[in-house]
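Here we show just some of the chains, and they stay where they sit in the whole.
Order of writing sets the labels: A and B. Residues in every chain begin at 1.
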Amino acid sequence: MGISVKLEAFEGPLDLLLHLIDKNKVNINDIPIVEITEQYMEYIRQIKKKDLDVMSEFLVMAATLINIKSKMLLPKDEKKEEEEQDPRQELVERLLEYKMYKYISMDLKDRELDAAKIMYRESSIPREIADYKEKIDTDSLLSDLTLAKLHRIFESVVKKQVDKIDPIRSKFGKIEKEEVNLSEKIQTIQRYGLLHRTFRFRGLLEKQSGKMNVIVTFLGVLELIKVGQLEIVQNNLFDDIVITFTGNAVTELDDNLVLN
Amino acid sequence: MEIKKLEAAIEAILFTMGEAVELERIAAAVEHDVDTTRKIIRNMMDRYEGENRGIQIIELDGAFQMCTKAEMYDAIVKITHVPKKHVLTDVLLETLSIIAYKQPITKLEIEAIRGVKSDHSVNKLIEYNLVCEVGRMDAPGRPILFGTTEDFLRSFGIHSLEDLPVLNPEKLEDFKLEAEEEIQLKLDV
């Protein structure tokens, strides 16, 4: 699939998804999740700018897509089938809501063009009247305010400010950046592969601390399968996935493949 | 004061003030009750609208303002330079429509719908005076709630928030159908 549009052109993950749905000419209520997820991943690999804020928003959606994909691959519990919701349902609702606001904003744009043609005039109150300034009665304005109340309000302002500074993160410094560094994660998997050659997927994931590491490890595995350095075998559904590393060195992957 | 005189006074008031004037203030100035005053103004609005006039009276959330009719624009640009207004990007329009429909709304809620950080957009909209703080949410951290301003109504030719196009479930259905048709259309091409 040729990628003609730059990721920067998209306002966010929802925008990108809508574009993909549009481009694939598929029904929003019946998203072919496997294809769309693949294409989505393809796009986010294009991000070259090291903008962590943007990146993390796109990654969260990537995780959501992969989660939906895995849920759809699971066999349905026949007993519960009726109550079971399509795993895509929530995403579809979000997409529809987002699309609705995009649609409304176009309507607003038209209204703005029309309204811009209406002219107003400055007020022209005669000087002698304008000079009359209503005396604002400070006392009555402040009648409901006590010093204690003012103090309470200020306290809550200060408290909010403190809340905003996440005390734990601010002590850690730049830890987030490492968490989502795909290129490093890929090299770690390669090193692990050189050492163990054949290993269980579950075992690999269990070594990861935190959700972000699991997600990025998963992405790394997908990436290495794609470039032909990993082979996977799963004999039965729910069996452990067994991974064999077929590469022979820790390599620097193409820049395009690096997420961060 | 007989009605004709009352109308003349209101016309003079709206002309002189230029800005939007709250109904209560107009009523106090012409020394009539609010309901009568509103009726008289609405009557005037109809007349301005129907007659071949170049000006009109618009209602903005319980206030009234005198302005030109949109179709006079061409004549006016011929005589004077009309300053260009700031152009709202699609991102700003998107954020603005969410705020308009969901107000009062917190930044977090806006971000949940858009899927991206929205500080920049919200701040720009505040700077353009289209959006303002309307209070604090009664929740942990007491986040700021945002809503639209009178300038928003004026800039988009909306008379009150109730005047915004309705978004009922059927509308959403229509919208879905439309989107599907769009897709069908593209398939056909």
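Assume contacts are C-beta pairs under 8 Å (C-beta built on N, C-alpha and C of every residue); 3 or more make two chains touch, one makes a residue touch a chain.
Just so it is clear, the model here is predicted, and its values are computed rather than measured.
The stoichiometry of the whole complex, written in the labels shown, is A x1, B x2.
Keep in mind that, in the parts below, only the chains that are shown with their structure count from here on.
Residues 15-19, 58, 65-73, 76, 82, 85, 88, 90-91, 93-94, 96-98, 100-101, 113-117, 141-142, 154-158, 165, 167, 172, 175-176, 179-180, 183, 186-187 of chain B are the ones that touch chain A when the two sit in their complex.
Within the complex, the chain A residues that touch chain B are 11-15, 22, 25-29, 53-54, 57, 61, 94, 96-109, 111-112, 114-125, 156, 160, 163.
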